[in-house]
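Taking it in order: structure first as structure tokens, then the write-up.
One protein chain is absent from this view; the other protein chains keep their places.
Right, chain A next:
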Amino acid sequence: MSLDLNDVRVTLDGRTILTDIDLALERGRFVGLVGPNGAGKTTLLRVLTALVAPSRGGVTLEGQALSGMSREVRARRIAALFQGAGVGWPITVRQIVALGRLPHRRAFAGFSEADEAAVARAMARTDVGHLAGRTEPTLSSGERMRALLARALAVEAEWLLVDEPITALDPAHQLDAMALLRAASRDGTGVVAVLHDLALAARFCDRIVVLSDGRLVADASPEEAMTDALLARVFGVTAERGEAADGTRYLLPWARSGATTETSDDAIIPG
């Protein structure tokens, strides 16, 4: 039950975006993919959906090469929600969510009972049922994000890959979305989310994968991965840590780490 990257390197227009990536992902877990801007997080997600072909190495889904699967099979097994994916036409929220059933439908076929049920489930989980008949331009950015997340959930794939799902959301909906992704992982889905909010990533994810300059620099539980040394080296920040009222440990990026200038940052990138 795993999605594996084996010695993956990605080179686009002569520039190496990702290199030496070995990663074994398993279902039933919520993995946070973090790293500074330009670290290669989105590219990694695109490799996992076969939108970008690695120039070296490969991706396997339960031992089977992703590149060898048909588009339809891949689409049924791996759902993805990409960043900045707007909605091109003023279609209704329900129509947006229903697009998630495309991989399950045969050409020119209508929607089956199973499709209807999956759409209803996804809309209930993201709390967009009351928006069903609203068209895209009338939605707030948070509502749009939830509709798009419902679309990805409606695929009901084994894997759910999401790129910055909470960036446009207010705090309450950020918490809702993170709880939803964690709940999806508890139902057996493998969830991988690109996140910028280290505090929420630390709080909700089972596992944190840190990318820096196209390399994998940490892959462990939040506590073990996001050490002070790593936060300073990779993100150039120091964090406040403590214990919340409910007993869970928290981490809050608090200040720029003064010692880390851009030049020294480059100098200590591990080889």
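Keep in mind that, in the parts below, a contact is a pair of C-beta atoms (placed from the backbone, for glycine too) under 8 Å apart; a residue touches a chain by one contact, two chains touch by 3 or more; residues count from 1.
Here is the rule we go by: contacts and distances are computed from a predicted model.
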| item | value |
| --- | --- |
| Omitted chain, identified by the protein name its UniProt record gives, among "Glutamyl-tRNA(Gln) amidotransferase subunit A", "Zinc protease", "Transport system permease protein" or "Teichoic acid D-alanyltransferase" | "Transport system permease protein" |
| Selected from A:137, A:171 or A:242 as touching the chain missing from the view | A:137 |
| Sole contact to the chain not displayed, among A:120, A:168 or A:199 | A:120 |
| Given A:46, A:173, A:207 or A:233, the one touching the chain that is not displayed | A:46 |
| Listed residues A:3, A:61 or A:148, member touching the removed chain | A:148 |
| Missing-chain contacts mapped onto chain A | 46, 49, 51, 71-72, 74-76, 78-82, 84-92, 94-96, 98-103, 105, 107-108, 110-111, 115-116, 119-120, 123, 129-130, 132-133, 135, 137, 148, 151, 155 |
